[in-house]
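Only a part of the assembly is drawn; its chains keep their places, and the rest are absent.
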Amino acid sequence: MKQAVLDFMARACAMEAEAAERYAELAEQMWAFHNREVAKLFGKLARIEGLHRDQILEKMGWTEAPDPSAFRWETPEGPETTDYGELHYLMQARHALELALHNERRAAEYYERLSEADIPEDIRREAAEMAEEEREHVRLIEVWLAKTPDPDARWDEDLDPPVSVD
Amino acid sequence: MTNPSNSAATSVAIALAGSGGAGIMTAGNMLLEAAASAGYYALMTRSSGPQIRGGEAAAMLRIATHPVECMPAGFDLLAAVDWENVHRFGAEIPLGAGGLVLGDEAEGAPPAVFTASGAAIAALPLAAIARGIPGGRPNMVLLGLVGALLGLPEDAMHEAVSRTLGKRPAALEPSLAALAAGRSAAGSLQPFTPLAPPPGSAAGRWLITGNEAAGLGALQGGVRFVAAYPITPATEMLEWLSPSLESVGGVLVQAEDELASINMAIGASYGGVPSLTATSGPGLALMLESLGLAVASETPIVVVDIMRVGPSTGIPTKSEQGDLDIALHGLHGDAPHLVLAPNGVGDALATTQWAVTLAESLQCPAIVLSDQFLGQARAVIDRPAAGASPAARDVAAAAAEGDAPYRRYALTDSGISPMAIPGTAGVTYTADGLEHGERGTPSSQFTDHAAQLDKRLRKLADHDYGERWADLEGEGDLAVITFGSCTGPLREALALAYERGLAVRLVSLRLLAPAQPARLAAALAGVRKALVLEQNHSGQLLRHLKSSFDLPVPLASLRKPGGQQFNAAEILRHVVEWSAA
Amino acid sequence: MIDMTLTPAHYKSDVKPVWCPGCGDFGVLNALAKALAKLALRPEDVAVVSGIGCSSRIPAYTSAYGFHGVHGRALAVGTGLKVARPDLTVVVTGGDGDGYSIGGNHFLHACRRNVDLTYIVMDNRVYGMTKGQPSPTTEADWTSKLMPQGTGLGEIKPMAIALAAGANFIARGFTGDPNGLADLIVSAVEHPGFSFVEVLSPCVTFRPEQREWKKMVRGHALAPAADSVEAATRIFADDGMNLGVLYAGTRRPFAPPIGRAQRTPTDLERRFAL
């Protein structure tokens, strides 16, 4: 395989790994805050992204994903990575899914743009394939979303005062 | 239920619990207010997990037909919306044998730590009920349920919820509906011993925290300047004081640190305005050098220390009586000053007010030792008695040319020398932390030093502190000596002992320094032996009594570290053992 | 010695953060781990020192040595540690309250002293841990329980103060960009002397409006000036949202020799012998 393609696949793998890692981290945060529903959902998303990462690993015959922090993106982090700042301890499934949808769309767009870019054909092919997979994720999440009720109007209302742990 | 018969209880202890954001604290407050307006006495404390927000939370309430100042040894009811990490409160919410643990069906079995005592278990579909009401929340269902179990009047519950949510109609209606749904669901439960009828109406009573009471006492005492730096658990006192001071013509300055707060307060007091700062152990530690300055320069100042678990950062959210040592002896050199301690939520008012009065009239710093329990507990109490009269500083009059030069630190008989307030003509002087002669001019003469030390000691030692120095209750040839928040459970324990035929005197020291050995000896006349009760590890009160009181009776010690309040049963057990020893 | 490659994950401990989900400090932890991995430092050769505050909880969340001291004194602890143990990489961390309010004096003097350490301040313009009081960087009109009318005071400009006090490296990062922040931290650690990294790190609980910061920051808006006059002109006119390195100076770090004994204490006794 050409170095350029190798590089591309490494980048894709890192992107998936970073997304998976972040979801896992967010799931932990939600567990710590007893938000079971969202915690489970983030856990599930972590597994999905992990699978995607593993697929690439398998395809490439690699054993370990490259360190995501070795790569740079136009966005602050990988296009599929959830921003820490988007979280809320009272967030509901719908919020989490919307975040996931946003991520998958960004990922799909990223690959789509590559698949249309003026770059070596083999990379474009790989990118198109990835884009399709991300679109698949988008559809999947859209299905989930359709089944998920809207958060109630007062979802982020916590009448309890914050505590001081000093 | 302290009433073991099945009729009605004179005191019930309830804990509401659940994970963060479930509105447990709010429900607890509503329950407290409902009980209050229904005519009961009550007390509420809170606990929560290490998370800033959204961690597990518990509201612990005791509702009774008589004033209550502590939680009992066992809770009668633990009601939770979920069990997420609620087991962490195991030590704080011991269930009585006849207790009931109530949860949501869908949440599974309650943690073993609560049911091991043999408490009954009940479950209802709280969340499901709530889901049945658009915008309904499980905490409100639970609240309705608990209100019904306790037999609190429906309108009192209704009113409490309405008062809290009144400004948010979107939240109010579903909440009331959930409340009602909870109330009707109660029917399906085993009968629970309800509260005995309330002891009269709420009129004349107050609902207040110790931190608020201390703040109000400060204002009543004349404080019009506060400088402080936020610290748990003193922050609420400051947050209450800030707008309150403004409304009475005073001001609160948020300082950059505690070194600044104490010195700002000293500056304001030097300017003639009674001043205060509030903090907790770590902050008090930073103020000591300047407290010495207040002693030497004879500047009145009050420091309220809401004690928390130490040493160092310790456990900021838990109570301990571990700052007695530092409050008494933390200043370098010989620096006599005042140390006082409120012994109840309501007493925080009168004691803080008294501290201001004493500091002002004796021109020296006063440290008020409250603690996290007293400060953050919210209680229904009888209207507190009026405190001491407001600050009366002995002020120097303007002097004209030809008058003898003003002697700021004159060696008066009482030790108190009239203090000139800036703006007054003819009596300008420089206040000094350097040792000085009578005019304030620095002196390194042994004689001046000895004279000023004598003066500063004399003014405190010779003052007549009247009857407020301690609360003395009961009779008998045994006594328990304590201070601060140990007083509440001790009072209850000794009442129980008395019922059992064991008469023990209660001595709760409000004025800890200067020590009043003669008064205490008199209070202990006829006493065979005394037990010293306090909440710290090293027996700080015991040491104080030994070092500065020369009491004629043998002293035993009952103490434990902070993090877990004493309860009456625990004290009773020890007192009974000790009395027999 | 250790052969395996150290990834960012190696620099995180198994202690669960108490931070609120959404808190900016997660991104700082992430960036710090990334930076240490890039620097290929062994965790045991790094010490993370802090004071008290939400942000100051960070040491225990790393796998490095940590010191969680008292409020406001982190820089002093870090200074002592680095002077005594120049072989360690010392990273001092904390909040705007810890660093600019109670710790202000140590901040001034750490800038001046120029010991070779890195100071990361997670600025959320509030005291998070004590439930939302204004800090020295809080806007004058931000209201809170303690200051119901707002402080009425102008915010301080920490980077300007750092410059005036002599800091050798001054940068601003944003927690929403952990990669960019990691790069800044790498440069800060690598730059000799005292390096100051101000990090915009939202407090979603008490300052939820700071979620907007991600739209307001300007990446790479600051370019390093080596001249303090130039840096001053720039920073005095700054609105607080420009990211990047403001200043990279060349002052010699303070690193008194330690461990080079020419005498034993017993030799010194001779000075007193008659």
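Order of writing sets the labels: A, B and C. Residues in every chain begin at 1.
Throughout what follows, a contact is a pair of C-beta atoms (placed from the backbone, for glycine too) under 8 Å apart; a residue touches a chain by one contact, two chains touch by 3 or more.
None of the values given here were measured: they were computed from a predicted structure.
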Can you write the complex as a formula in the shown labels?
-> A x1, B x2, C x2
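Here, only the chains that are shown with their structure count from here on.
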If you tally C-beta contacts across B-C and across A-B, the winner is A-B
Using CA atom averages as chain centres, what separation in Å is found between subunit A and subunit C?
-> 30
How big is the gap, in whole Å, between where the Cα atoms of subunit B centre and where those of subunit C centre?
-> 37
Between subunit A and subunit B, what is the separation of their C-alpha centroids in Å?
-> 50
Give me the residues of subunit C that touch two or more other chains.
-> 18-21, 52, 129-131, 205
Among the residues of subunit B, which ones contact at least 2 other chains?
-> 50-55, 231-232, 235, 313
Complex contact set, residues of subunit A against subunit B = 32-36, 89-90, 152-154, 157-166
Residues of subunit B touching subunit C in the complex = 50-55, 229-232, 235, 238-239, 242-243, 252, 254, 256-258, 282, 312-313
Complex contacts: residues of subunit A adjacent to subunit C | 21, 25-26, 28-30, 32-33, 35, 67, 69, 72-73, 76-77, 83-89, 91, 161-166
